[in-house]
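The complex is shown incomplete by one protein chain, all other protein chains being positioned as in the whole.
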Amino acid sequence: MAGFGAVVVEADEPVFHHDWERRAARLTMAAMLSGHLNGRFRHAIERMDPAWYLSSGYYEHWLVAAATGLVEAGVISQDELDERLDAPFPLAQPVRAPRLAEPGASSDAHRFAVGERVRVRDMHPAGHTRAPRYVQGRCGSVVRLDGVFSVPDVEYHCDGKRLEPTYSVRFEAAELWGEEGDPVHVDLWESYLEPDDG
Amino acid sequence: MSPVEARDAAFAEPTLPRANGAPVFDAPWQARAHAMAVLVVERTGRTWDDFRARLIGAVTESPDRPYWESWVAALDDLVDESVGGLSGGAVPGGGVPGAAGDGPGAC
Partner (left out) sequence: MADGHHHPLPTTAVEDRVAALEALLVDKGILDAASMDAIVEHYEHAVGPMNGATVVARAWADPDYRARLLADGTPAIAELGFAGPEGDHMVVVENTDAVHNVVVCTLCSCYPWPVLGLPPNWYKSPPYRSRMVREPRALLAEMGCVVPDEVEIRVWDSSAEVRYLVLPQRPAGSEGLTEEELAALVTRDAMIGVQRL
């Protein structure tokens, strides 16, 4: 996503601009607390039709993700939604990636050290990844070792979880964009990284 | 169900991920713990600053334990001090029923 123009700032903006936004937040929080959403929520937002995603606001994304996640969890059905709305209730696009049979082995020992040079793999995932595209294939230095967490790429497509160490990695602007500029630090799971052998 | 039992039910998480045997508390647990605290505060007629003061006290008392243990301790304090238990309504975190009118000292 590049070249989007001005960032519009509204002074003293309220948390909710409309009552429907507040109600969307309310039902989303309830759905999250029910325990049925978890990783489905964030993934569902990413599966929205791109034109729809870009032309709708944050709380509409929440509405769609809550509805989609609950349908995928089997708690509500598309038919029930359509009936309540008395019209087709649009959801995010279905999950296309195949389910993983096994999450793979978890690890809690950091493989890389602060100062080490690493390269981000080219992920090309069918499903979800939290390796931002702009750093895939790029090299940087580890600046911080962070905690051990469930890998979203696995969690969203598997019944099991795989836990891995995470890192903050610093990338120079020349590396990312081919011109001088300021560095960007990105937080990455260990399996996104490989040693940079020069 | 007493407020403490309701809290315990909300905190129960059979699929809690663990690393090295210590729980790695993930977002759904945090959200339920937080929601529980908000509701206890609201239904006992206290303020969030009351809870916050207890959280500060609990953290100061045991600065080395994970903050979530202090959170639970703070919530316990608030619940123990509440007069008349929790009023009305369901408590989020798995359909746990409300604990209306259990009376003082129900926990």
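Some observations on this one:
A and B are the chain letters, set down in written order, and residue numbers restart from 1 in every chain.
As a convention for this text, a residue touches a chain if its C-beta (ideal position, glycine included) is under 8 Å from a C-beta of that chain, and two chains touch if they have at least 3 such contacts.
Keep in mind the model is a prediction, meaning the values are calculated, not measured.
Within subunit B, the residues in touch with the undisplayed chain are 25, 27, 30-31, 33-35, 38-39, 42, 48, 51-53, 55-56, 59-60, 63, 67-68, 70-71, 88-92, 95. The set of subunit A residues touching the chain not shown comprises 1-10, 13, 15-18, 20, 22-27, 29-31, 34, 36, 42, 45, 49, 51-52, 54, 56-58, 60, 63, 66-67, 70-72, 74-81, 84-85, 87-95, 130-132, 134, 144, 146-147, 149, 166, 168, 176-177, 181-189.
The working rule: only the chains that are shown with their structure count from here on.
Separation between the centroids of subunit A and subunit B, computed from CA atoms only, is 29 Å. Those residues of subunit A that touch subunit B in the complex are listed here as 29-30, 32-35, 38, 106, 108, 147-150, 161, 163. Note for the complex: subunit B touches subunit A at residues 17, 19-20, 24, 26-28, 31-32, 35, 92-94.
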